[in-house]
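Apart from one protein chain that is not included, each protein chain of the complex appears where it belongs.
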Amino acid sequence: MTPVVVGIGTTPFTRRTRASASALAARAIEAAVRDARVGFDEIDGVVRFDRGAAWEYDLPGVMRLRALDYYGAVPDGPGSAPALVRLAAMAVSLGLARVVVGYHARAEARPDAADVLHAAALLARRQQPRVAAITRALRRAAARNPRALNGAPPSAAGGCAFVMSSLEPGRPWRKPVRVLGSMQAAIPSASRHLVAWLASRREGVLRAAARRLYREARLRPADIDVACLYAAPGALVLPALADYGLGDRGAAGLPRRPRVNPHGGQLEASLDGINDVIEAIRQLRGEAASQVRGARIALVAGSPLEPTSAVLLGAPA
Amino acid sequence: MDDVLPPLPDPGPDGREFWDGCRRHELRLQRCASCDRARFAPRPACPWCGSLRAAWFTASGRGQVFSWTVVHRPTLPAFEPMLPYAAGLIALEEGVLMVGQIRGCDPHVVRAGMEVRVEFDDVTADVSLPHWRVV
Partner (left out) sequence: MRPRAAAIVGIGQSAFSKHLGVTEAEVAGTAIGAALADAGLTPADVDGLCLYDIESTTVGDAATVLGLDHLRFFSTHSHGGGSYCAVVLHAAAALAAGHASVVLAFRARNRGRGSSYGKSSNEGGRPWQKIAHRISGFYQWQVPFGIVSPVQEMALIARRHMLDHGTTEDHLGEVACAARSHAARNPHALQREPMTLADHHASRFIAEPLRLLDCCLESDGGCAIVLTTAGRARDLRQRPAYVLDGVQCVGPAHHHPHDWFVFDRRRWMAAAAERLWGSAGVRPTDVDAAMLYDHFTLMVLIALEDWGFCAPGQGGPFTENGALRGPGGRLPVNTHGGQLSEAFIHGFNNLNEAVRQVRGTSTCQVPGAELVFVAAASSDPYGALLLCR
């Protein structure tokens, strides 16, 4: 059963909120379910970030879901948004569930680990001019994005959800986005084990995982039209481009191809990259605010600073 | 003096109205605006029909003991002076169940079906906690 994303939904992104993370998740899920044109009673699986504020058994209590047959989670953190897609796709492709909701919502900003910034700085040292150019480009992209709150700090409250199901005869999904491949890599956490994380950089662990991803999907970096790369801070775009073999090395700022973070990335909203997943899906459906013309293949990659994941998505056939 | 207080609610947005009501010595419950069912604990959506629309109302404060336990072992400092105490599930007239401490009789004589009424303790300047007194 070919897994496809059949619906997406978000709440508005705001700097502060009075709502709980559960309420934001519920609203995002409701929007995604409406977008997918499925019934609530068809949902039989849920995937989420663990330790999150909204637990899946809150959901049947929070909204009218019937009992769920499948649920799982990914480590709570900015490496994991693509892994949500991977876990949902796995469930659908194996027939463990037929309609799986994946979601993530935050009601407040994640406290920044100083080591994260230190690690990002290490990654970007000796490339400060390019980092500055990338940061400016991301800000320009965010400024063009009607969903982004511009100015600092980026918004930290909101929810995103997607609905995963499979292509089945007789069920015409509107613009189903295909999951072409996915990967996970247990990179050490830079904030907990900086030395081990540096070693994993030197050993190219993430680079090898990226190659595995392309092999599984039978794609090459040159096939990527849009890349949504977790980049908080913006400097993280640089190692991501290298890890995933993307872009022209000589480029001054963001590469022209693929288009990187047309939504501004985490400057749109600081939501651990779940909004990057949504943007990639919008791009492939031709519904993005800053639409990349003819976008057929999208990469979404999580943070390189901790256990991470990436997914390759394809436009509706 | 913090030690003698029970842990107090940190009312998130979903439950704030309940705790504000307690301060006013009112038992406030949600009622779904779509299917009319009352619910507890406060939640963003109706667990029966899924509607995100709800209104709050003030409950009568009358109920019956649905289940109970007599707690013997210490758990938190605030509850130690009361040991053994009875706590239970109260079935409110409005059709919801709520956990509450049961007072007004020897904890060992509590039985299912006993009529109880809500009362409130003002434990701090901004938190009042409901409990249930046997009628």
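Going by the order they are written in, the chains are A and B; count residues from 1 in each one.
In the analysis below, contacts are C-beta pairs under 8 Å (C-beta built on N, C-alpha and C of every residue); 3 or more make two chains touch, one makes a residue touch a chain.
From a predicted model like this one, the values you see are computed outputs, not experimental measurements.
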{"item": "Contact partner of the left-out chain, one of A:87, A:100, A:119 or A:267", "value": "A:87"}
{"item": "Identified contact with the non-displayed chain, of B:21, B:44 or B:100", "value": "B:100"}
{"item": "In chain B, positions touching the absent partner", "value": "2, 5-12, 15, 40-41, 47, 66-73, 75-76, 79, 82, 85, 87-89, 96-101, 112, 129-131"}
{"item": "Contacts of chain A with the absent chain, listed as residue ranges", "value": "46, 50-51, 53, 55-58, 60-61, 66-76, 86-87, 90-91, 93-96, 183-189, 192-193, 196, 200, 205, 209, 212, 306-307"}
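Operating definition for what follows: only the chains that are shown with their structure count from here on.
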{"item": "Computed distance of Cα centres, chain B from chain A, in Å", "value": "41"}
{"item": "For the chain B and chain A complex, residues of the former touching the latter", "value": "12-14, 43-50, 52"}
{"item": "Of all residues in chain A, those that touch chain B in their complex", "value": "18-20, 22-23, 26-27, 30, 40, 58, 60-65"}
